[in-house]
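With one protein chain withheld, the remaining protein chains of the complex are depicted in position.
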Amino acid sequence: MKKFWALFFWFWPLVALWVCAIAPQNNWWFPSPPLSSLGHQIDGLFYLILIIVAVTFVGTQFALGYALWQGAVRTPEKKAWFSHGSHKLEIIWTIVPAFILVFISLTQLEVLAKIRVLTSFPKDVQNAPVAEVMARQFEWRIRYPKPGTQLMTEPRPGDLYFVNEVHVPAAKPAMINLRTQDVQHAFFVPRLRVKQDAVPGLIIPVWFEIEKAGEYELLCAELCGWGHYKMKARIIAETPEQVTAYLQRLEQEQNEDGVADEQASQ
Amino acid sequence: MATITPAVETHSHHDHSHEHGHGHHEQSFISKYVFSTDHKVIGIQFLITTILMLMVGGALALAVRWQLAFPWESMPIIGRLFGLFQTEGGQISPEFYTMLFTMHASVMIFLVIIPVLAGAFGNFLIPLQIGADDMAFPVLNMLSYWFMWPAIACFGISFVAGGATAGPGNGWTSYPVLSDIASAAPGSGAAQTWWLFGLTLVGVSSMMGSVNYMTTIINMRAPGMTLFRMPLTIWAMFITAILQAFALPVLTAAGFMLVFDRLHELLPTSIHSGFFIPSGLVVNNAEPTVGGGQPLLWQHLFWFYSHPAVYIMLLPAMGMVSDMLSCMSRKPVFGYKPMVYSMAAIAGLGFIVWGHHMFTSGMNPALGMTFMTSTMMIALPSAIKVFNWIGTIWDGNIQFNAVFLNCAAFVALFIVGGLSGIFMAAVPVDIYFHDTYFIVAHFHYVLFGATLFGVFAGIQFWFPKMFGRMMSDRVQKLHFVLTFIGMNGTFFPMHLLGIAGMPRRYADPYLHGYLEHLLPMNQFMTISAIIMGCAQFLLLGNFFYSIFRGEKCGRNPWNANGLEWSAPSPPGHGNFDVPPVCYRGPYEYSSPEADAVGQDFILQTSPPPAGVARTAVAAH
Partner (left out) sequence: MSKASGLKTLSLAAMLLTASAGCSDFESSFAPSKRTLALIPEARTGTPDAPGVTPLVDQHFGDPQHLKAWMKLPVEWGGASAAVAEYSADSVKLRFNLDEETPLPETAAKVLFTSGANAGKSFDVAAWDVATGEATLAAAPETAPEAGDTCSIDAGSLLQNGRVLYMRHCSHCHGTAGDGNGPTAQYLVPRPRDYRHGVFKFTSTIDSSRATRDDLLRVLKYGIPGTYMPSFLLMKDEELHALVEYVRFLAMRGEYERKLVNELAADFSTKAVEETRKDEPREAIVSELAEFLKTDMPELAETAGDELAETWTTAEAEESKVMPTVPRVPDTPESRRRGRDLYLSKTLNCANCHGIDGAGNGPQTISYEKNPETDALYGEAGLHDVWGNLNQPRNLQTGIFRGGRRPIDVFCRIYSGIKGSSMPAFKNTPHEDIWHIVNYVLSLQFESETGVSGEAPAEAVAAAPADSQN
């Protein structure tokens, strides 16, 4: 029975590792490869930590299991090892993890700066948000500037409105202004590895560079009330020309007066 | 409960306590077992209360899991038993779901984990392990327990104050402005106010405990019990009490600020503050808000308490597990002083890492970098402790009982929780994982995997001291296996859900196409959770059965070294029949000294050869 317990503590980490190993092919992994420029770096950092963590996990769990195994197979006469510790070991296992942790920490800084520090945003997006994404319970209200103008903080005549769908140019950096009309929300685009809280009272710029044209889920990641899970939206990345065409369509639709449209469609 | 104090033991302590000048007279049932000032009774009261609350919190968790596995299907019990959701056929509403996870967390954190560690074990063990006859302030101690009940009542009222299906629903973090403006959510009205009152009362209770623990540990140690002869449990309780005493006022203040922001919803003429409400918000079609508040302020204040609180919820368990591992391996704790220093380091660093909960909040990026580094560094003392625990059992004469198994599980699962924490410390990676199930997995590995397994071990280990009887080891082993398997089956897949990008607090994640395929995995997790939940009845049954029918035991059934084991089981009023004097550290298992008397343990009270004893007393 003692051996059973030792094996038990060896067995479950193996199961855990096995589950992780089969996770990607079962779709229990990232929803897709990262599809933004920063996403690659973020995933790189994730895998770096994952390797370090996996090695530590295996090492410590094996050691734990081995200690149990030792205890399970020993004869009762054998006395326990009378030891109060080892100064040398303590120093080793303080310094080595400390180096590793500092190392991990340093590798993060550059990406963090790119994500968050406005001055290290790509130059051409710094002052040119594509749209304002206004979160509210429980949808995303989008406001584009009138084609040919800059986005202002307050709505301007001719601004274009839509809901739950943001069109941004692909293959080049794009920035949006994130804000909220009521409570706190968070702008989460899993495939782009982008997440930013929308804090009441603040306007927060968020940038990303989507590599491929396509549709990307956008959802809320900060509890915002009963309909938190309902904030389903999408980002549509397309060529800049398509974005312009889309905005023209939107402008036309927004000026719909029920008369011109009849003639145009017939 | 009458069987708790066997008559034989009571006599001996009567004489003893008179010597100590305890004003001692026959106590009525009420003053002996209900409004008792005896730290042991209070500890046991805390323990039983928290075990019951554990079942409540667990039931709420199962309801959460039910919705995630079978979204919008008729929820068992809720509709039938409470008459809710009749026309919906038992299909719960989304705000009911927000209530479920909010109250699950609130009950588990504030009514189970914090009080079971500091309240139950802290109270029971501190005087016994340092050789005191009671706490420094027995009445304060009693009050700290009796303030739990108003807190429980407030939490109870909060379930129904805002309507039967709309309890507090802002998460245990209660971020404003959702929690601040009463109309922002169904649970943000009176329910939220009552929840805040409950929180404040729990804080009052904890604070009274903390003050008492610090004073007792500093002032009331037995002769010879130097600081570095204290068991690690006591060190942990000491450090926890300090953490609590310094962090808690911030939460209490923040709680009052939130209450002031909200109270005008209840009392029209009262304070109309707006600490956390910025201007111009339009919530639930009301007039735009006025004011110049800052919602991030709450996050700072809240996490300034709640991050240290994570360690409040962990350190005592770490200390207890160190004690038990050492005893069950018949070996001294490996690196006693590094263990103490690392706990102190965790506590110190614990105060400067709160910002890692706010990496996506739009806080100044420079702060983000600082918090990242400090958060990384807090992994270091945790790592040292893990290595030392493994060192402790290494080449030990391991007793494979449920106490040991639970402790080993503590170490094994704490490793998982600790390692997953590193992902969260790294800001860019955390940005992806923030508010996903990866976080849920992480803190359940720490709080359930580590703390609760430590508690399970501690209950069994100190049970003989509490009641003079043993718990059934066989049942505890069965409980351990089922809980361990259920726990991993429930929480390990959460890592994968998090990586797959499943946000937490979603009543219906499958609304989003990229999460649809995770339903079967969630169903597997729910079944694991149900198994785990059912297994707790084994613990409950074993606990209450053994109080009355367990195998009787002597003073030191585990052959342990601590001072508490030199007292009768259970100790009478005043604890020790002979005033204890401490001659050595608590972990001298298998020492040559013990060998000399033909055993593998040596009580802290056993006098050593003459020369050593004198220095010990002198040192005191």
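When the chains are written out, they are named A and B in that same order, and each has its own residue count from 1.
Note that in this section a contact is a pair of C-beta atoms (placed from the backbone, for glycine too) under 8 Å apart; a residue touches a chain by one contact, two chains touch by 3 or more.
Please read all numbers here as calculations on a predicted model, not as lab measurements.
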Given B:V139, B:I271, B:A286 or B:V578, the residue that touches the chain left out of view is B:A286
Residue of B:L47, B:I126, B:A166 or B:L518 in touch with the missing chain, whole complex considered: B:A166
Filtering B:T193, B:S329, B:S361 or B:T526 for touch with the omitted chain leaves B:T526
For chain B, which residues lie in contact with the unshown chain of the complex? 62, 69-74, 76-77, 79-81, 84-91, 93-96, 163, 165-166, 183, 185-186, 282, 284-286, 508, 519-520, 523-524, 526-527, 530-531, 534, 537
For chain A, enumerate the residues touching the unshown chain of the complex. 137-139, 141, 155-157, 161, 163-165, 226-227, 230-234, 253-260
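Rule of thumb we're sticking to: only the chains that are shown with their structure count from here on.
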Which of the residues in chain A come into contact with chain B in the complex? 1-2, 5, 9, 12-13, 15-16, 19-20, 23, 27-31, 38, 41-42, 45-46, 49-50, 52-53, 56-57, 60-61, 63-64, 67-68, 70-72, 74, 76, 78-86, 89-90, 93-94, 97-98, 101-102, 104-105, 108-109, 111-113, 115-117, 137, 180-184, 186, 188, 190-191, 193-197, 199-202, 204, 217, 219-230, 232
Using the touch definition up top, name the residues of chain B that touch chain A in the complex. 93-95, 97-98, 169-171, 173, 175-178, 181, 184-186, 277-284, 293-296, 329-338, 360-362, 365, 368-369, 372-373, 376-377, 379-380, 383-384, 386-388, 390-391, 393-398, 400, 405, 408, 411-412, 415-416, 419-420, 422-423, 425-429, 431-432, 434-436, 484, 488, 492-493, 495-497, 499-501, 503, 505-509, 511-514, 517-518, 521, 587, 589-592, 595, 600
